[in-house]
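All protein chains but one are shown at their positions in the complex.
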Amino acid sequence: MMAEMTLLKAINTALHEQMEKDDSVVVYGEDAGYEGGVFRVTAGLQKAFGEKRVFDTPISEAAILGSAVGMAVAGLRPVPEIQFSGFMFPGYNQIAVHLARMHNRSRGLYKMPITIRMPYGGGVRALEHHSESLETLFAHIPGLKLVIPSTPYDAKGLMAAAIQSDDPVIYMEPKRIYRAFKQEVPEKEYTIPLGKAKVVQKGEDITLVAWGAMMHEARKALKELDEDISVELIDPRTISPIDTDTIMESVKKTGKLLVVHEAVKTLGIGAEIISRANEEAFFRLEAPPVRLTAPDIIVPLPQGEHHHMVDKERIKQEIKKLASFEE
Amino acid sequence: MMAEMTLLKAINTALHEQMEKDDSVVVYGEDAGYEGGVFRVTAGLQKAFGEKRVFDTPISEAAILGSAVGMAVAGLRPVPEIQFSGFMFPGYNQIAVHLARMHNRSRGLYKMPITIRMPYGGGVRALEHHSESLETLFAHIPGLKLVIPSTPYDAKGLMAAAIQSDDPVIYMEPKRIYRAFKQEVPEKEYTIPLGKAKVVQKGEDITLVAWGAMMHEARKALKELDEDISVELIDPRTISPIDTDTIMESVKKTGKLLVVHEAVKTLGIGAEIISRANEEAFFRLEAPPVRLTAPDIIVPLPQGEHHHMVDKERIKQEIKKLASFEE
Amino acid sequence: MVLDNFKDWKMETFSILDKNGKVTNKEKEPKIDNDTLVKMYKTMVYTRMADEQALKYQRQGRMLTFAPVKGQEAAQVGPMAASDKGDWLVPAFREMAAMLYKGVPLQKLYLYWYGNEQGSHFGEGSHILPVNVPIGSQVNHAAGIAYASKLKESGEAVIAFIGDGGTSHGEFHEGMNFAGVFDLPLVTIIQNNHYAISTPRSKQTKAASLAQKAHAYGIPGALVDGNDPLAMYVVTKAALERAKKGEGPTLIEALTYRLGPHTTSDDPTIYRSDEEVEEWKKKDPIIRMYKYLSNRNLWNKEKEETLRKDYKKEIQDTFKAVEKLPAPTLDEVFDYTYTEMPEYLQRQKEARKAQAKSGGDR
Partner (left out) sequence: MVLDNFKDWKMETFSILDKNGKVTNKEKEPKIDNDTLVKMYKTMVYTRMADEQALKYQRQGRMLTFAPVKGQEAAQVGPMAASDKGDWLVPAFREMAAMLYKGVPLQKLYLYWYGNEQGSHFGEGSHILPVNVPIGSQVNHAAGIAYASKLKESGEAVIAFIGDGGTSHGEFHEGMNFAGVFDLPLVTIIQNNHYAISTPRSKQTKAASLAQKAHAYGIPGALVDGNDPLAMYVVTKAALERAKKGEGPTLIEALTYRLGPHTTSDDPTIYRSDEEVEEWKKKDPIIRMYKYLSNRNLWNKEKEETLRKDYKKEIQDTFKAVEKLPAPTLDEVFDYTYTEMPEYLQRQKEARKAQAKSGGDR
């Protein structure tokens, strides 16, 4: 049985299913309980599972994430919400020094089956600190996993896998496409393995890697592309550990790599993908790999945000440039 | 007039000079006042400049860095200390959301002439959280500058420039070489411009980029290298914004790039340098650029730390491999 | 048992005016000159009108998300009236009344919420920080300014605002404690408007009052009727005096209520009842101040009508002017990243200029 749903609904459904299935799953955060979150991602959960398993917290990101460490130690599977990724900073101490490390430092005694949810990304004309793309700050930390879905189908299966994972997972939600489109999604539970990329579209000339809302832009770009350029489109889905094999296989075939992301350029995920391409496919590269990203500036307020954004026009342009690249 | 001094003494001297020169410079942090810091980097300052300009704070990294924002707004030049870089996390919110942004978000009204000092790096058989190399977490944030000295001479001149800079500067101190060696340093004040790399040694075959304690290891490696390999050794000194021009000029000449750092591999500074080499010198590269770094694991406790470290043996090995590289 | 001694702290609420603007606490009634009293009232009205008008524009799709202040005007205007020109204002994000009283032009405030950073440039010497979204972090900025003031012996105090929800944050704790240790000239005003988005005050902390959190820092705390502009004035004045005498910070809890939504994206009917809102409407600070001024013959219906007519036009003109201002240019969003643009960023800017126009570009 399939049901049509948005990405937001898919996450909500996954939370329902996992809470249903496993009593140790708890969901909480600022406004995540009674109201069901400012985006309503956790809507209906408190009603279904009670105030003890689904609850509102004080405004305290360190407590939200630090208590998750304690809950995990004591056998729960916490799924805390950070209201916007830009507000994770006060809880970053707990992420970097504890969540990521407890399993290693206790030599396996304490697992950290924690899934931290956070909406991220720009393009929604939001207030300050509501549009950041902070993948790097998680992908750089050993011991964490980082997941970003770009479709309802993936969102549901990745959330199930994240919650079931015994490792801490940061689950970043591209809020810009929360309700942008619907997709048929299986009604029954399924998981998508963490660490496996998806080849969204086969192609021969260029390897295009994108995720989250940028995957959506990339698809639009490809749809509109008049030129006869065959693009292989890859969605890593898990950003850390990233599925280098799938990407490199493609790069070896196409010889051209374009990475698109919302985050700023310097030390964005693109830098890592390109460095790995250098390490694993250097002599198959036919053109300098390209990063199409936000510039290294602070996310502007909405009136200037377009200067910071990547969109389908810019993607089309880079594809064309790369396709016609000659030394 | 020159004086022989360690890197630690050079920083201490620079702080003295800058406080002497400019009344608006204040120095503070946990144990940074009366005791002069756990490493004694700020020793003698409270005596010289009084308890108001040099003081101990409660254990509150957010207050230490957040108050710096306020002090800067009100016309001071704060030089706060974070006791070890591993303890910057609770203050990272202030760094990322305020220090880096206030100038931009106030459209130039409020400058942030703040220099955050923090000892960093491993190899000193220290406790947990006392050995991290967190360059990426600063270099990824637009609006910050990041400086790492590797010699007493540079340490003094860079500190002067950092304190005089109207932008926020993270000044990471390689504690492993605080007292490792001495160097002749001019007694009078001088500055080394931020954003300018130094070619430590000219060479033709390989470009080796390293900083902090790794520069010291690299020098040792080159000294011991028997083979006839001509290595151009570059110390960026400023990690953000990094002086790509100097590095790329060298890479274009040598065709081979080796980046050495203490931080973990994934999304370490090496990833960015290699990506820029791809963007600016792709067809001059004769071998895949190499990252010699810590593996993507959590810094082990001292008994296992050597598994995480890069040292001269490993550097020599990579130089030889790269020198003899053939497709 | 040994722990029985530690009953929860009971605090009384300080007030001067009742909800009909009658003085119930004659002895404490402050001697404020008439011009200031009228300025306080006018700012409250101006804020209320500008706020409501912005909500209308937002509903028309002409304004972006913003955080309405309706109902909290007295909690902001009282303290600002008690402060001196040189004192600093460190807002959270709902302090339109305080910012207007302190001299920020409405155009700046509209411009900020309209999505343009120029709205945060208040000019040299304004002694006001921009709107601060990351909860609690402004308290540490305020402590830092207060430190500078103490060091330079400038005689300037700092007034910082924070919400009830904000008091749960570690940044609040560290900033207040820091200010306490150094006896800094800081007055922190908690606007307890009873909600943090959908989360009621009761779920924010088990403490009976937020004012009692002052005890953690060894400083005075006061619980005040936040819809009473005179009470807010009096308590802030006392706190500022302490501050300037070098006696250290004070924590003031202003009991008030947000009559509107949290932001324009919020639907408060999900989490609170109409009855509750109606109860608080009866305690509207503007009504209270109007009656107090009328009783003292400082204000009347005619003045009110003229004022509102003038303000209406002024506010509409301001917004229309904001709509006509150019959006930030590509140069603008790059050029303030650093005080001097580094080479590589210059190149990124040029590259961006050379790129295809995106959908967002105009």
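We just call them A, B and C in the order they show up, numbering each chain from 1.
Note that a residue touches a chain if its C-beta (ideal position, glycine included) is under 8 Å from a C-beta of that chain, and two chains touch if they have at least 3 such contacts.
If you're wondering where the values come from, they're calculated on a predicted model, not measured in any experiment.
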Contact with the hidden chain (one of A:His16, A:Arg40 or A:Lys111): A:Lys111
Option from C:Gly248, C:Pro285, C:Pro328 or C:Pro342 whose C-beta touches the chain left out: C:Gly248
Per the touch definition above, residue among C:Ala146, C:Ala214, C:Leu255 or C:Val322 touching the missing chain: C:Ala214
Touch with the omitted chain, as defined above, among B:Glu17, B:Glu30, B:Glu249 or B:Glu272: B:Glu30
Which residue of C:Lys203, C:Arg288 or C:Lys349 touches the chain not shown here: C:Lys203
Touching the absent chain when the full complex is considered, from A:Val27, A:Ala63 or A:Val260: A:Ala63
On chain A, residues whose C-beta touches the chain left out of the figure: 26, 52-53, 55, 57-58, 60, 62-63, 65-76, 78, 90, 93-94, 97-98, 103-111, 142-143, 145, 165-167, 195, 241-242, 244-245
Interface with the unshown chain - residue positions in chain B: 30-31, 34-35, 38, 56, 58-60, 62-63, 86-87, 89-90, 125-130, 265, 295-298, 300-314, 316-317
Interface with the undisplayed chain - residues on chain C: 1-3, 6, 8-9, 14, 28, 168-174, 177, 180-181, 183, 203-208, 212-222, 234-235, 238-239, 242, 248, 250
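Just so it is clear, only the chains that are shown with their structure count from here on.
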Identity of the chain that, by mean CA position, is farthest from chain C: B
Averaged-CA centre spacing for the pair chain C and chain B, given as whole angstrom: 40
Chain A and chain C: spacing of chain centres that average the CA atoms, whole Å: 36
Chain A-chain B separation of Cα centroids, rounded to whole Å: 31
Where chain C touches two or more other chains, by residue: 117, 134, 170-171, 332, 337, 344-345
Touching two or more other chains - residue numbers and ranges from chain B: 62, 90, 93, 97, 104-105, 142-143
